[in-house]
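The structure's right below; bear with me while I get my questions together.
Missing here is one protein chain; the remaining ones are kept as they sit in the complex.
Labels run A and B following the written order; every chain starts at residue 1.
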Amino acid sequence: MGDIITANGVSFGYPKENNELNVVLRGVSLTIREGEFVAVLGHNGSGKSTFAKHLNAILVPNEGTVTVCGIDTREEDRLYEIRQQVGMVFQNPDNQIVATIVEEDVAFGPENMGVEPSEIRRRVDEALTDVGMAEYKAHAPHQLSGGQKQRIAIAGIIAMRPRCILLDEPTAMLDPKGRREVMSTLKRLNREHGITAVLITHYMEEAAEADRVVVMNDGQVLLDDNPRAVFSHVKELKRVGLDVPQATELCYELRKAGYDLPEGILYEDECAQAIAQLLEVAG
Amino acid sequence: MNAIKAENLTYVYSPNTPFEKAAIQDINLEIEQGEFVGVIGHTGSGKSTLIQHFNGLLKPTSGRIFINGTDLWADGTDRRAYRFKVGLVFQYPEYQLFEETVYKDIAFGPTNMGLSPAEVEQRVREAAIAVGLKPHHMEKSPFELSGGQKRRVAIAGVLAMGPDILILDEPTAGLDPKGREQILGMIKAYHRQRRNTILLVSHSMEDIARYANKVLVLNRSGVAMYDDVATVFSRAEEITRIGLSVPQITRIFGRLRAQGFPVSESVYTMDYAKQELLSLLAKGGKTGA
Partner (left out) sequence: MLKDITIGQYFPGSSPIHKLDPRVKILLTLGYIVVLFAATNPIGLSVGILFLVFAYGLSKIPPVMILKSLRPVIPIILFTSVLNMLFIEGDVIFQWWILRITVQGVTTAVVMSVRIICLIAGTSLLTYTTSPIALTDGIERLCSPLKRFKLPVHELAMMMTIALRFIPTLIEETDKIMSAQKARGADLESGGLVQRAKALIPILIPLFVSAFRRADELALAMECRCYRGGEGRTRMKQLKLHARDVYSSAFVLLCIAAVICINLFAPEVLTMR
């Protein structure tokens, strides 16, 4: 499996009024491999969104490089190619829908790419089916719920057939039902179609569903591992203002009190099982 | 006297059209003065509609609503006065800021109340302190501030009206864990200090568990439950059946109880969970020895 995106020593700052830079990223190095489902977890201000914007060349680094499918993001005349390979879904469900009818919005990307009309039709129908919104194809966007709108946005991206989908806090403005819809759609696309997914989030339940969690803090990568390994660093995560699943925290607290419990517990069933065993042994 | 009393409250959208829908139906509710109530329910369960009846923004299709004992829609009630007694903070309140300075925006409510400039100033300063804004923020344009700060300005704008009842519709929407804790902590402190009545609409059972002392569960346009937090969480199965989720801690303890362990029925916070288990393990240890 190849590398899709490589970030090397990326540093970046937003220009301030007095000609100084508000440095947001400090030497971030990261590689995303084809087919991975990566969650980038961090609190607001950790630099995660700024980093995400480097991955499809919305921003270019002050120092270091970002390479997308072999193309350096600084190459301005290849911007188009980069964005065909890495599609981005934004946080606000409304402010990325352009057309008055769902299927026309999904067609927007392929139309921009000059794809032949009957092929666009095919891709739009497939994309809508893949996100489970085929019956809404003639609806107006404002009639949809937040979760449905985000699924349309995802459909609009996959109709462009990118190698990677980048999602910047796509569920932050959704209710729990909408969040579940988006997450299950994303997981299915990653698993069944092999699309690489990079999910920027501050919800640890979402990060727990990824293959790999990259924790960012203060413009740097703090942790980069699979979810179980990352969430076992309970103290460190709390220190940087993040949450861990309650199951993980409970086992951590019991371990701190001297009891023997396995590490890396994330889910309620394994937690209940482990505690049950502990109570059996003690009782 | 109850802070809020609803009697057979019903509200129907678009009556006599093909879009007719009863957002809330036959709601009967009594909320006492000084309570901190967490309000939870699906999107579409009627939450937003219900809270807009409490400050008179919506007129009931049928039924009555009493605030501090007064029927809001009786002849002679000065409903506009109740907008100030019942402060309502909408979702994403930062999108309603409009004034030139933070001070002026927070002062909008108190000024509309007809208070003197001196009184307005006192209210504004108190509200700003309550939400954690600093003096140097006051003369800035609200549009210069960060998202989180803007939200605090918006909340301060409602606090400055000195409401007896404060209703917040998902005040932590879109915030990260640290941001959520800050806002909720601030509301809890405000409640402790003012001893007024607070309604917190939230999707997060965990948040409600931590901060509220009563829970109102809405389902399908009606009240499913209204009780102490502990009692509500002991009915975890019912809550799950409605399609809402209880905190992970509660579910874990549910499983342990199902396996026959004598754990408490209403565990819903981390601290309580830890306490329960440690005491149980210690006891077990003693009998094992």
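The working rule: contacts are C-beta pairs under 8 Å (C-beta built on N, C-alpha and C of every residue); 3 or more make two chains touch, one makes a residue touch a chain.
Values in this document were obtained by computation on a predicted structure and should not be read as measured data.
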item: Contact partner of the left-out chain, one of B:I67, B:V158 or B:I187; value: B:V158
item: Which residue of B:Y11, B:F66 or B:F108 touches the chain not shown here; value: B:F108
item: Option touching the unshown chain, where A:G45, A:P61 or A:P141 are the choices; value: A:P141
item: Options A:E34, A:E104, A:D211 or A:E270, residue touching the unrepresented chain; value: A:E104
item: Residues from subunit A at the interface with the omitted partner, ascending; value: 56, 58, 80, 83-84, 87-88, 90, 92, 94-101, 103-104, 107-117, 120-121, 124, 140-142, 156-157, 160
item: In subunit B, positions touching the absent partner; value: 13-14, 19, 52, 55, 57, 80, 83-84, 87-88, 90, 93, 95-98, 108-109, 112-113, 143, 157-158, 161
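In the analysis below, only the chains that are shown with their structure count from here on.
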item: Computed distance of Cα centres, subunit B from subunit A, in Å; value: 30
item: In the complex with subunit B, residue positions of subunit A that touch it; value: 43-44, 145, 172-173, 175-177, 202, 241-243, 245-247, 249-250, 253-254, 257, 259, 268-269, 271-272, 275-276, 278-279, 282-283
item: Contacting residues of subunit B [partner subunit A, same complex]; value: 42-43, 147-148, 173-179, 203, 206, 245, 247-249, 251-252, 255-256, 259, 261, 270, 273-274, 277-278, 280-281, 284-285, 287-288
